[in-house]
Structure formats: structure tokens, C-alpha cells
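The other protein chains are all here in position, but one chain of the complex has been omitted.
As written, the chains take the letters A and B, and residue 1 is the first residue of each chain.
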Amino acid sequence: MENKFDEITYTQSLFRTLLDCMSRPGKIGRIEPASCGLSFSFTDYTLGVAITLLDQEVTFHVYNDRNNSSVQLQMYTMSRQVSMEECDYFFVNGNENFDVSRLKKGILEFPDESATVICQVRKLSGERILRPDAIKLQLQGPGIRDTNTLYIYGLNQQVIEPWQQCNQEFPLGLDWIFVDEDGKVCCIPRSTKFCWEVF
Amino acid sequence: MAYVAVKGGKKAIEEAEKLVTYYRYKGGSTPIEVKQILDQMRMAVYQVMGEGSLYAPELAALALKQTEGDTLEASFLLRAFRSTLPRNFYSLPVDTTCMQVIRRISAAFKDIPGGQYLGPTRDYTKRLLNFELLEEGEEHVKDFMAEYLAEIEDEIHEPPPTFPKVIDLLRQEGLLEIPKRDKEGETKVVDDITRQSLRFPASRAMRLQSLARGETGSMMALAYSSMRGYGNIHPVLGELRVGYVDLVVSHPLIEGETITVGKVMVTEVEIVSEIMTSNEHRDKNRRPKFTAGYGLCFGQNEVKAIAMATLDRAMASENPKAPAEDEEFVLYHIDGIEASGFTSHWKLPHYVDFQAVLNRVRSVREREGRK
Partner (left out) sequence: MRGIYNYGFIDENTKKEIRRKLLKAVAIPGYQVPFGSRELPIARGWGTGGLQITLSIIGPEDTIKVIDQGCDDSVNACNLRDFIVTTTGVKSTTDTLEASIIQTRHRIPEEKMRADQILVLQVPYPETLRWVEPSEQETRRMHAEKDYSKLWVFLYEEIVRWGEITLSYRYPVMVNGRYAMDPSPIPRWDVPKLHQAETLFLFGAGREKRIYAIPPYTDVVPLQFEDYYFQVENFKGKFCKFCGSTDSYLDEVYDRETGERYFACSDTSFCMKRRKQSSGIPVKIGRRWYE
């Protein structure tokens, strides 16, 4: 019997994981890969996040889109690819160095009208990752009891300071969703303050 | 002490539902057919479609039957049903000059291109209760229809006249102006109030959409306040027309092609408002002009369309002072579903909140007593 992809249950479950992780920055959750037959320049886990959040009412931008996967995504979700400056959802591979300041941060009357960054990395962990260039983030703020530690492997360290700069004018800022190659997710909303170091 | 589970909420709801049905049946009359409401309670059906924001005459008639004639409840049923329907297209803008008119009048000019047609209206009938209707039967219907159709036999075959817009007469003469507020606020993509919540200052699209689905009575009251002097709008009816317009959508696959999906009956009103002596209407060449207010709603609902046009104009005022000119005040309070829902919600238990208030009041009194 054919196992049809139940998008309704899938997106509900994936969303609950995102909600849990966004409420508890640094907490690492697990999601299932999407099996909707799309070819996308990211993993099926990142694709899952995309199909859970995108529809015709929001826009996205795929950074350095080599496989033209934005077209597939447009057709499947009915969302539109627009410029970095205009997009609501920004998909990027963690090793890229992109200009964070180009993404929209919201306005004071409507700080929610800001971009969300979906960043695909190699590995996420609450424990030390023994790889060169692994980044350690020490997190504090709403959702965190005292402090949380997060290790990321596969994030370009050039984007971190501009990212911190972005969130200086809270409530304006960017919210980040990290997805690693094994389907682990972790969120860092703009309300989180962090310090970082590279190993 | 032994515990006793308090149960009964569900049962109470079930009994209430049964009682409602009982009240509808106990008179012993034959259940009303939905078709009877559709045919003979046209005005209620139009009102419910307009306030429910769904053009579906049969469903509106069904809703009226279900709610025993409560138009607020019926509009609510329709609105709730509407939100379950998939939305596939936005129609192309409707050209109301192509309307198949059944009624068309103007108060601004004695006669107008195409002529004035009273159409089906009670405006000039004397408001006397017609007791003959108590005895109306099928023979009355048959007799009237036979006689009337014979009378108009010849006229049916005459082509209807074309009806250009009265307001275009003013436009052609260069006398019409778009209020500064709306000129500056034009956006590339039309707002959709069913997808985003209202925000202020509201775009013209948001204003008109909110009004189009607004509750007739509340809109009438606010427009009335404006006409009576709470504000500076003295509307003159440029044109009122009632009729059928085609709804057309772009072909989903073949570019440049269109599909006509059906027709709807609408009432359209354009009011023209008085020349202002303030600088509001003076352009660089210092020539006074008119501005228009626009009203459009489903079916034949003239009071609502006139109220809508009046409020549209009132809210475009550059110096809003009166309630009808305050767009936040108007737009937040004319939705029948929201207003009636909240008005009714006071019937829900509020005893925890009330207890909290009692606690405060007693605390203050206790302290004052100790002083």
C-alpha cells in the first residue's frame, strides 16, 4: 500500500517542534524529513520547515540558489521568491557569508514584520562538537533558565557579529531557525542575548 | 465530605437546542420552505448575504430559516460557512457601467443620460399595512402574473437603454477630485481584510471592504449622524443603481483569456459632496471641486449603500472631528458579527472577574473603615 505523505499531520508536528524550540532558545528538537517529491537545494528537513511555514501570503528568498529550487518551492507552496530585502523567510546554507543587514528587521510599530532566517548547518549539539571551526554560543534571555549552551558546526562565523548587531535594537531584529543535516532543529529568537567563541 | 462531580453543562446545551426547535414548531404551521424565503423575503436574504459577506442566496435563505428570522445570527452562519470555503481567485474589477440595471435614479439632476427608472421600490408606496395579504393565496399569484405579463408583453422585447455613469459627467468636466488621503495611500496590491487585520491609517480598500460587509443598522446610525451635522458631509445622491453584474476572473492557464463565473446583484451608490469653502478642495489654480463617496453591497440594500457612500466620504476628511469621520471609530464598530458576538458575550459567566472586583471594593472599604 502506498504511504501517502500526510502533509496536515506532518506540518502540525513539525510546527510544534519549532514552537517548542523558539520558546526555549538553545533547546534542540528533532523533525522528520518531508517526502513530497520536491528537489530542493537543501535537505528534506529544511524543506519540511519551508512547506510548514510558506504559502501565498508570504515571500521567501533562497540565497545563492544554484538548482533553481526556488521555482519548485514557489509552485508547491504558492509563495513567491523576492529580493533579500523584501523576503519574509530567508533560506541560506550556514557556510555562506551573507550580508545580514540586508534582511528586514521590522519597524517599531510592527516589529513582527521582519525576516526569519532558516539556516542549514552541518551539526547542532548541546555538547561540544569536536571539529575545527565549531562555534559555541552561550545564550540568555526569555525561554532560558539561567543560560543555555549551543554548539554549531557549519556556520560561517562572519555572520555572527552582524547578527548580534541586528538584534541590538530589540524589538527590531531577526529570528533564526537552524536545521542540521540529521534533522535536528534549534531556534534563536531576537530576544536572546548571546556571546560566542570559535574552537 | 463525599465528592459530587458537577456535571450538566453538556446536557443543558442539548436541552436548550431542543427548546429552540420546540419554539419553532409549537405553532403547528407548515415548515417554511427555503424557496419561499428566497422568493418572498428578498430583502432579508440580501441583507444577510451582504453582512455575511457571501453571495449565496439559497444559503442565506436557509440561514434565515434556521435562525427564525434573526438576521444577525443568520449573517453569522453565512460568515462562518464562508471561512470554510477555499478561495481560488480574485475577480477582475467589475465594470458597473455594464450592469443589467433594474433600478436607476439620480437626485443630483432632474434628468440624466439613459433616464431615471424607479424599478422595484417601495419608496413611493404609502406605508399602510395591507391586510389583504393575510388572505393571499396561490390564485392571487396566478392572476397577478398573468395580467402583468400580458401588460408588459410589448416592452419586454425593447432593448434596455445604456446607462453611463452620472459621476462621469462631473469627471469629464474636471469637477471631480480624489481626496488627498486616498491619492497618497494608493498601493500596488489591493489589501484584503479577510487576510490581514485592519491597520490605521486604513487604505481605501480596507475602508470599502469593511463597509461592504458592515451591519446595516450601525452604518445607518453613523451615516445619519454625519448627515445631521456631526461632520461636514452634505451628500447629494449622484446615482443609485441596482442590477446584475458579471463576475469575471483571469483564466488560470491561458494568459489574456478570461472566464465569466456568474452574475451577482448589487446596489451601487455614488454620492457627491458639497464644495468646501476651506482649502480642502482648491487645487493650485484655486478652482473648487466635488469629491465622491462610493457605496456597493450585495443585493438590493439601498439604505446600506447610501450609508456606505456617506461614510466613505466622511472618513476621507482631512480634519476628522466627528465620530463618523473617525475611521477607527467607524471601522471597528460596524461589523455585525463582531459587535453582536461581543455584546452577547456578557451573558457568559464573569463570576471570577466579579469576585476579584468584590475583593477590591471590600478591601478599599475596609481600609476606609479603619481610618
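In this text, a residue touches a chain if its C-beta (ideal position, glycine included) is under 8 Å from a C-beta of that chain, and two chains touch if they have at least 3 such contacts.
Here the structure is a predicted model, which means the values were calculated and not measured.
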Residue of A:Asp55, A:Asp99 or A:Glu197 in touch with the missing chain, whole complex considered: A:Asp55
Identified contact with the non-displayed chain, of B:Lys26, B:Lys110, B:Lys126 or B:Arg195: B:Arg195
Omitted-chain contact residue, chosen from A:Pro33, A:Gly126 or A:Pro142: A:Pro142
Residues of chain B in contact with the chain not shown: 1-3, 5-10, 12-13, 76, 79-80, 82-84, 86, 194-201, 328, 332, 337-338, 340-345, 348-353, 355-361, 363-364, 367-368
Contact footprint on chain A, counting only the chain that is left out: 7-9, 11-13, 15-16, 18-20, 22-24, 52-58, 107-112, 114, 116, 141-145, 170-171, 175, 189-191
